[in-house]
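A single protein chain has been omitted; all remaining protein chains appear in their positions.
Labels run A, B and C following the written order; every chain starts at residue 1.
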Amino acid sequence: MAPAATPNSPEIREIRQEGPHHFVFSPYIEPQATVVPGETVAIYTEDAFGGRISEPEHLPSKVLGTQLNPQTGPIFVEGAEPGDTLAVKIEELEPTRDWAVSAFVPFFGGLTGTDATRLLHEPLPERIYFYQLADGVFNYEDRFRIPWRPFLGTMGTAPEIEALSALTPHRHGGNMDVRDTCPGNTLYLPVNVEGALFYTGDMHGAQGDGEVCGVALEISGRAVLSFDLIKGKAIEWPRIESPDKLMAVGSARPMEDAARIAYVELVRWLADDYDFDPLDAYQLLTQAGSLYVGNMVDPNYSLVAGLQKSHLP
Amino acid sequence: MAPAATPNSPEIREIRQEGPHHFVFSPYIEPQATVVPGETVAIYTEDAFGGRISEPEHLPSKVLGTQLNPQTGPIFVEGAEPGDTLAVKIEELEPTRDWAVSAFVPFFGGLTGTDATRLLHEPLPERIYFYQLADGVFNYEDRFRIPWRPFLGTMGTAPEIEALSALTPHRHGGNMDVRDTCPGNTLYLPVNVEGALFYTGDMHGAQGDGEVCGVALEISGRAVLSFDLIKGKAIEWPRIESPDKLMAVGSARPMEDAARIAYVELVRWLADDYDFDPLDAYQLLTQAGSLYVGNMVDPNYSLVAGLQKSHLP
Amino acid sequence: MAPAATPNSPEIREIRQEGPHHFVFSPYIEPQATVVPGETVAIYTEDAFGGRISEPEHLPSKVLGTQLNPQTGPIFVEGAEPGDTLAVKIEELEPTRDWAVSAFVPFFGGLTGTDATRLLHEPLPERIYFYQLADGVFNYEDRFRIPWRPFLGTMGTAPEIEALSALTPHRHGGNMDVRDTCPGNTLYLPVNVEGALFYTGDMHGAQGDGEVCGVALEISGRAVLSFDLIKGKAIEWPRIESPDKLMAVGSARPMEDAARIAYVELVRWLADDYDFDPLDAYQLLTQAGSLYVGNMVDPNYSLVAGLQKSHLP
Partner (left out) sequence: MAPAATPNSPEIREIRQEGPHHFVFSPYIEPQATVVPGETVAIYTEDAFGGRISEPEHLPSKVLGTQLNPQTGPIFVEGAEPGDTLAVKIEELEPTRDWAVSAFVPFFGGLTGTDATRLLHEPLPERIYFYQLADGVFNYEDRFRIPWRPFLGTMGTAPEIEALSALTPHRHGGNMDVRDTCPGNTLYLPVNVEGALFYTGDMHGAQGDGEVCGVALEISGRAVLSFDLIKGKAIEWPRIESPDKLMAVGSARPMEDAARIAYVELVRWLADDYDFDPLDAYQLLTQAGSLYVGNMVDPNYSLVAGLQKSHLP
């Protein structure tokens, strides 16, 4: 399940959203661009706030509204049909500006009441944090220094019949906010509709596990991605392959369901592609699996289960 | 919060359980031994099955019964009083035999119905896996090779008035099954009763995150531990300090509550000891925190939130 | 918040889906019919299986596919704008056939592993139960006798930008499967888009709390509904008013989040319309609230919190 990739060619095609960005992963939107399997393109993405927070006075409650996490796409992948798997290798991620922003958004985040964990508290204070990026490090007032470790917070395909908010991660990928959708890794996504209809956005300059306040180092950027297709092979949930690891992403609530999904998907991968008895895979993952929290703030929580390839037969 | 330690002295005292091992963390049990702050001792532990699974025919449903996870202790720490913090540095862990065992126990584990997630399915098959330990590697039938990376699955103090099963992790520590209670790290535990009443057991030769089938590489062992006290300083949940990281362990269900506990405890640590504004700590952890699943199988799930010390002021 | 209703007039207009039924609550679908506030209409609904299970050999795994819970609609409500509340009074529900069906669908239900609570078990057995309806009682092989107590399992408006599966309950209503959307009661729904775009389907001839196997007494039917608008008044989650009770429906996972949503929405109702201090409402609901589980099987669980009107000032 390792697609060929032809990155970094000089004549690489650039995809900028010509019309408005979208806020849903939808099968009902006209493609903005087309790629062929094997092709590498550079895609420009807005930050998760659509750039609306760029000054200290841009309080989230005043400027954000309901349209969040603008996506570039959909991108039609030639030949993709339901039942195939789309492979997207992240070749390179670059920022298109020299600062990132985080913020406390009222009733959003992992350590606050939210619209789902609905309580009677007043919201936590709003605050905006601007980080300056220089020499590969984000700097917040000389107090926090966070190395540039970028990934795409949101990548996914269109669901079969639903149009899901760009804030929601699920089987189709979406707003997973897991740090392993980073340069060098390949994300595998289910193809649910003709052409797959790929969307991406929400570049994070860096993020801690769980993205606990809900807002990472949000930045606009340029993503060089290679697309490939695995025909006639379906997966149920997103998978990620790094040079040395197999991973699967489960997105659900409560969090234990996300963990179960991720580990079962990894059992399936080992069974289908590496000839494991499923229960033996269960045993091996017990002793050698990894499991971290990508996000604990989105409409579904995303967990990543993994296994070093050194354990493969 | 870094206790002095005096490990590996030649005359190190050895603690073996003289009477029966215990299956609860209880304030109602007579101490088996006493240590003084600053002292280093070697403690012998049984495996989580009390050694009852040593042959292929020892099916869990036949041999286990209800007494699981035998603990060595309680150990009375001189001078410990409620409101103090007990610091236990794990100096060294050694196996006392050359094999470990894992098994599928009916209705126990992360990918099966259980007595808590109670369903109408038949149990998954029982199976026993014996691993041979040689040259620092556990070997299962030349198919799985797992490096020796030991930790103590269960470490804790007595609760104030409850006697909690040795299978249950909570504020007092207990059966956390997190890989960072390993050599070189220090575990901080709340002192709830006079003498703290420390128990430990459940050495794991290695374990993947989540301990997904519920049974790691269970082995009997010898743990060299240094004890220290932080007088007059209370913590609410267990904390772990490694040479380069601060960590906190939350144990709860659903799993998101464990994540919230872990991250809030880390916020408190940063606020109390490193002069962080709590909301600034929330921000920093968003960009630089780590969060992994220790266990997804015990009566409470345990998650570990962490921060590299390089981020401290 | 009690809309006028003019039911049962002889010349009542009937709405049958002319084109295909829909399987999403979507703002992107052309209205099938228009109603004016104050109007009463009769709407025909298919059963949740689209009638595909009518013989014992129609096993769910063979006949169902992915298109489930067909909806009649969308119905455009004249004058409805975002920020309004749509009031739908259920005047009358009648079956359009004399039998109902329930079934065990693989990996669907409350006491089985599912695609969200994903485990390694084999599915539970598939089974179909046909019930004959006569004299107001559903009869299954003279063993189970269930009185006709119908409600509409699925009622809702279009979300603002998402198109959500007809299986999913959320803020917009949808597949709540709560027994109080029954004759005599009024359901209040948020209006998220112009015209509200109301859908309904999934008549249940009867259902126990939780709908525990996932499939109630599914039947096709005719629903007489009165529509009204509350202009300029927004609600966040669905509310239900019976002759003697105020209720709110929360739909989320885990189930405690659904409970929190339902009770907070009821606190808001009491505060906004009955001049309660929110904390006094919290107190009163502690002593006099009701809280039952509508469904424990859908992508979100739905709980209904209620208060007898006798407690209102």
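Simple rule for what comes next: a residue touches a chain if its C-beta (ideal position, glycine included) is under 8 Å from a C-beta of that chain, and two chains touch if they have at least 3 such contacts.
If you're wondering where the values come from, they're calculated on a predicted model, not measured in any experiment.
Residue in contact with the omitted chain (choice from B:L59, B:L120, B:V137 or B:C182): B:L120. The residue touching the chain not shown here, chosen from C:P20, C:P125 or C:G232, is C:P125. Contact with the chain that does not appear here is found for just one residue of A:L93, A:L124 or A:I235, A:L124. The omitted chain makes contact with subunit C at the following residues, 102, 104, 109-111, 124-125, 127, 129, 138, 140, 143-146, 206-217, 253-256, 259-260, 263-264, 267, 279-280, 282-293, 296, 301, 303, 305, 311, 313.
By the touch rule set out above, subunit A reaches the unshown chain at residues 111-113, 117-122, 124, 254. By the touch rule set out above, subunit B reaches the unshown chain at residues 23-24, 26, 28, 66-67, 115-120, 160-165, 236, 250, 252-254, 257, 260-261, 264-265, 267, 278-279, 282.
Basically, only the chains that are shown with their structure count from here on.
One copy, subunit B, sits rotated relative to the other, subunit C; on C-alpha atoms the angle is 180 degrees to the nearest 5.
Inter-chain contacts peak for the pair A-B, counting C-beta pairs in contact.
Residue numbering shows that subunit A and subunit C use the same positions for more than half of their mutual interface.
Separating the centre of subunit A from that of subunit C, both taken as means of CA atoms, is a distance of 33 Å.
Rounded to a whole number, the gap between the C-alpha centres of subunit B and subunit C is 47 angstrom. Contact with two or more other chains is made by residues 253-254, 260, 264, 267, 279, 282 of subunit A.
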